[in-house]
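Note that one protein chain is taken out, while the other chains of the complex remain in position.
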Amino acid sequence: MSLSPAFISGFLGFILTLLVFSYVLGDNPLFRITIYIFVGVSAGYVAAVAWHQVLWPNLFLPLITGSMAERLLLLIPLILSILLLMKISPSLSKLGTVPMAFLVGVGAAVAVGGAVMGTIFPQLRASINMLDVNAAALQGIHPAEQLIEGSIILVGITSTLIYFHFGAKPVPGGSAQRHKIIEGIALLGRVFIAITFGVLFAGVYSAAMTALIERLNSFLTFFALL
Amino acid sequence: MSSVHCPLCGKPNPEELEECQFCQARLKPIMAPMELLVPESTEGGGSPEKVQDLLAGLAAQAGEDEEVIPDWLADLRMESSPDKGVANATPKSPEPGKEEDWLTALRDGSDLTAESPAARISESKPGVTGELGGVLPEWLTDLHEESAKEPFQPVVGDLTDWQTDEAAKEISSDLIASTEDYKKPASSSNADIPEWLAKFTAEQTSKEAKNQEAAQIESTIPAEPSIEGSEPMEPPVLTMTGIHYGIPVQDGGLPKEPTAPAENPPESTTSEGEKTSDLLSDLDKETAGPSPEKPPETLVEDTSAEIPEWLSSLSTVDRGFVETSPEPGAEKSASPLETLPSSSTPALIPDDEALPGADVDELLSKEMPDWLSSVGTEEREQEKPTEGAEIPLPPEQDESLTPAELPSWVQAMRPLEAVIPGLPLKEDGEKILEKEGPLAGLVGILPTGPALDSTRKPQPYGIKLQVSQIQREGAALLETMLASESEPRPITAPTMELSKRVLRWAVAGILFVVVGVSTFTRTRITPMAGSYPPQVGAAKDVINALSASDPVLLVFDYQPGLSGELDAAAAPVVDHLMLRGVHLAILSTSPTGPVLAERFLQKTQSAHGYQRGGQYVNLGYLPGGAAGILNFALNPTNAIRMTVDGQPAWKSQPLQGVHLLSDFAALIILTDNAETGRSWIEQAGTFLRSSPMVMVVSAQSEPLLLPYYESDQVKGLVSGLVGAAAYEYINGRPALGYQYWDSFSIGLLAAEIIILVGGLWGLRTSIRSRRKPEVDNG
Amino acid sequence: MRKPLATAIAIAIGLIVLLGYFLPGTLLFEIRLELVHWAVILTGVAVLVGVFNLFSVHVEKIRNRQKGNVYSLFLIATLLFSFLFGLAFGPDHVTIRLLFEAVVIPVEASLMAILAVTLIYASIRLLRKRLDLMTVIFLATAFLVLLGTAPFPFGEIPILGSLIRPMIVNVPAVAGARGIMLGVALGTLTTGLRILLGADRPYGSN
Partner (left out) sequence: MNWVSITGLIFVLLSAGILISLSLWRRKKPPTFRDIPAYTFLDKEIGLAIEDGTRVHSSLGRSSLLEPGSAASFAALGLLRRISELTSVSDQPPIATSGDAALAVLTQDVFQSAYQTAGAGEQYRPSTGRVTGLTPFSYAAGSLTAMRDENISVNILLGSFGVEVGLLTDTAERENSFILAAADGLPAQAILYASLQDPLIGEELYAAGAYVQAGQPHAASLQVQDILRWVFVVLIMSGAVLRLIGLL
């Protein structure tokens, strides 16, 4: 047994894992200390990464070594960055509104573009292709099988979509109710949603179980170092 | 003493309080600015000029406002008002021909105009004009809200939390709307009363006169009023007072003198102060955020289609008198805003009166239990005759009075002296002996002195308490509630908490023991699955097709928490890659990715002896999420310039000859997040050209990414420990998957049993606990 | 206070980036890339602001002697150490890597591991919270999929892993997931549009 980096890392890992596991029994000071240390280390690490791998190579290095055009162009983000840093001070925080508006504008556009081009169009296309028996036949899938599976998926997609329908008519008693047909389809949609969440839940559980096994195995690894 | 219901907690508060005594929510949000206006304008009516100036200023500002408002916005504002205007103009019970004199009608109209804005505001429904401020983009609403700066902006500023931003703006914009109207009576009064106006007022009056009270009001106006002297600018002041105190207009007591409108407001506001909170509280109720499924009910109906023709035509003409700047939307004058000003006024009284009885009830009934709201209704109904009695009787009615017929028991009380002539009548102290009329001979029947000033009838009180069935039920309910408060309750919470905690411990204990025992004993009894998923075989085929020294981009996009699963899943794949002798470029869109990659290689692949800078290069963190991925896919050399250790990235050995994304022989994505996986597929997929993409994902993401394998966008997919075990199995190289397999299988089995047993137990408990109340009730 | 400038910037930048998204190969696309690049720089600066926020919140906690202020000392100490050390020597330094491997990975993985307990606990309490058909379907699906995930130590149930599980995962689950994802995309679209139209202004412009 020597104080090698592997040992230190293994020892700390072992102790901290036990302390986190103690949360199962209930909140306790040792768990708290572990959590605060963890939050502190991870935040410091991410901040260091932000400096070394975002700000330095993308802003400061080109400002120092880049061409004149590049430097001039980077003056804008530099000014915005300085304004954003004003958010640190409550009295100057108003100055940071402009860079935040910039970020929000870009973020909203990325969200809208991503939703349309990344989800809506591909998903619609994939859904429409569900009954493409010819393409399925080329992949060696029997047309009848494709037809049945495709129909179920189509019904599932549409009923799930309809489940979310918000518009409703007010009914006596202060609540609101959707049309009976929509309610009927929505019920079917709920079944598909429940199945989907059941599958995903099982997936998350498998991941968590693997994490538990890995942690317990790490104990073995640490014990082997002793 | 009337009370104001707090819009936040719903509890009643004395009217004079500014904040709720229970929750400290502000009760009178628009008081302050209005108070600034009211004293000046109402005190003795002595300074009409001041008022005129002020209102002219308001009007001017409103005019300026209109100047800068684009026509489409103006249209919007117009659209917002028909609700009010039309509803106000809707008479309750037509009774034509009551008032034929156009002069009287006009005067009457102008008097009533004075009260209109108050009523309009009281009736303004939320979500109309004012919403513009709250809902439109700033660049749209700026212009609209400019008009509220002076003096209305403070109104908005004073609003507290319970009044939403939106609601605040509604009120203020209603005020703005009313200020725009103020100038209209003024201009019309200066004019020579054209024919159209006479016609208008006559019509208006005839419609409105069906209301009994309105008829009485009209009758109080003297025969020779001075139109000029009626101070057309006064009305808005009265309006403001009305807003301020929330006075229902009919309570104000109508002027007896021709010039009374200017002088009466203070009187009216004080005498009816008790009832004043109604309108304000109504407003509050509307603004205080009804529950989502109960959107605020409109107090008035939006009946733009029902705008009478005369009304719209009036507005058109009326507009001509107003010195406003030309407005593009003016030709659409049938639209609501124009209908508001004077045209809508006559019907205000009936409308206002109708409010508490109908719509307010509707509102109240949503907030209160039935029995409570019905009590309120009953009380209001009881009040109505009293209010009616306060209004001076018109002369015609006085003349038509018939001698009262006394009931027999009163007749019997008459002293004998009064009946028998000649007997002296005795006056008893302060009590006055009635000498004539039906009460002749009775002593102390009619009150004297101050009592005569009282306009209220004494409330008749029965000896027996008159309680309706509903009230009785309500009282019983209240009694039960109070009784239940004092009843000792069994303390169940700690037991529940303990059982929950024990259950949690039991679950944790089972899982830890089962998995721990399996891990520490290193059992290997669970067989591998008989069949492996085809996507795993496809991944193996892709890697098999790679040649030595091919550059492969390996993306570590998982978080440390999932490293247990992803390390295990990725190990056989990376092992296979290294066996093929490919060069690796490591990249991550998560800041923790680069260090996870180093740890992974050191922990699981150290046997291959890959050296950084030699066989692999760590390009570090690629910021920007999906946008960063696109940036990298477009131009990798520009997106990442240096490696994680500060070396020029693209000059390193593993990246020789790589300039584009398609120069990589394959792209392997290791991710726990389906979103990240999709981002890579969507952003980088097209730039890969013929190079294949393989994914190693967490089990939770499998159902979401599987369709991409089926659509051939991803050439291979290894998911979770199951995928890892299958990969190891078909590749013949056991690694972490094999090592964890037994524990995984046993852990899952334990979980399945717990879910099954726990689920059945939960089902039974739930059904039992549901049945229990039924049995108790039954 | 009104901030028309901020709103104008958010809308203008948003629209340029959005148009660039749909018009590849144009100048707008190039501008979009540059704007996103600037945004990436700003998120990097925001991280520094965020770290300062974390620091100041805990300093305030200590100063005001709030509940749990002792623990805040640990956070501040480790935050300062890892940040300053990382700043000086880079996140690839062996000490930082050691700290990361000894603290961050074990704690995160352990939190994930106790999620195994939490999830099972939640699932067995679920029927007591919400007794309806959907809950039963949810639990039954989870149960079946878990059964089909791996063989038992004593053998494999035929069909379950090879037929039933893949069928559930590939057919109804895919359908439900697509429906939900389309719905989420719709929500994303309208939420984003509200910001691009200036109706929502979360950047402090009233």
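Going by the order they are written in, the chains are A, B and C; count residues from 1 in each one.
Keep in mind that, in the parts below, a residue touches a chain if its C-beta (ideal position, glycine included) is under 8 Å from a C-beta of that chain, and two chains touch if they have at least 3 such contacts.
None of the values given here were measured: they were computed from a predicted structure.
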Touch criterion as defined above, residue of A:Ile76, A:Met117, A:Leu188 or A:Leu225 at the omitted chain: A:Met117
Contact with the hidden chain (one of C:Ala8, C:Leu42, C:Ile76 or C:Leu147): C:Leu42
Hidden-chain contact residue, picked from the options A:Leu19, A:Leu59, A:Leu74 or A:Met130: A:Met130
Where the unshown chain meets chain A, residue by residue: 27, 32, 35-36, 38-39, 42-43, 46-47, 84, 87, 90, 93, 96-97, 100, 103-104, 106-108, 110-121, 124, 127-134, 147, 150, 154, 157-158, 161-162, 164-170, 175-178, 193-194, 196-198, 200-201, 203-204, 207-208
Touching residues (missing chain, whole complex) on chain C: 1, 18-19, 21-26, 36, 39-40, 42-43, 46-51, 53-54, 56-57, 60, 66-68, 71, 104, 107-108, 111-112, 114-115, 118-119, 121-123, 126, 129-130, 138, 142, 177, 180-184, 186-197, 199-200, 202-206
Interface with the undisplayed chain - residues on chain B: 8-9, 22-26, 76, 79-80, 83, 127-128, 131, 134-136, 157-162, 164-166, 168, 289-293, 295-298, 301-302, 497, 559-561, 591-592, 624-628, 672-675, 679, 700-701, 704
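The rule we apply is simple: only the chains that are shown with their structure count from here on.
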Selected pair, greater C-beta contact count between A-C and A-B: A-C
Approximate Å spacing (C-alpha centroids) for the pair chain B, chain C: 29
Distance from the mean Cα position of chain C to that of chain A, given in whole angstrom: 4
For chain C, residues that touch 2 or more chains besides their own: 3, 7, 11, 36-37, 39-40, 43-44, 90-91, 96, 100-101, 104-105, 108-109, 111-114, 116-117, 120, 123, 139, 142, 146, 149, 169-170, 173-174, 177-178, 181, 201, 205
Per-residue overlap in chain A, given as positions that touch at least 2 other chains: 21, 24, 42, 45-46, 49-50, 53-54, 58, 110, 114, 117-119, 126, 196, 199-200, 202-207, 209, 211-212, 214-215
Chain B residues touching chain C - in the complex, by the definition given at the top: 135-140, 142, 165, 500, 503-504, 507-508, 511, 523, 525-531, 533, 559-564, 592, 594-596, 598-599, 618, 623-624, 627-628, 631, 634, 644-646, 699, 702-704, 706-707, 710, 721-722, 741-742, 744-749, 751-752, 754-759, 761-763, 765-767, 769-770
Touching residues (chain side chain A, partner chain B) in the complex: 21, 24-26, 42, 45-46, 49-50, 53-54, 57-58, 110, 114, 117-119, 122, 126, 170, 174-176, 196, 199-200, 202-207, 209-217, 220
List of chain B residues in touch with chain A within their complex: 291, 293-295, 366, 501, 504-505, 508, 511-512, 515-516, 519-520, 561-565, 567-568, 591-592, 594-595, 620-621, 623, 625-627, 641-642, 644, 672, 678-679, 682, 698-703, 707, 711, 720-722, 739-740, 743-744, 747-748, 751
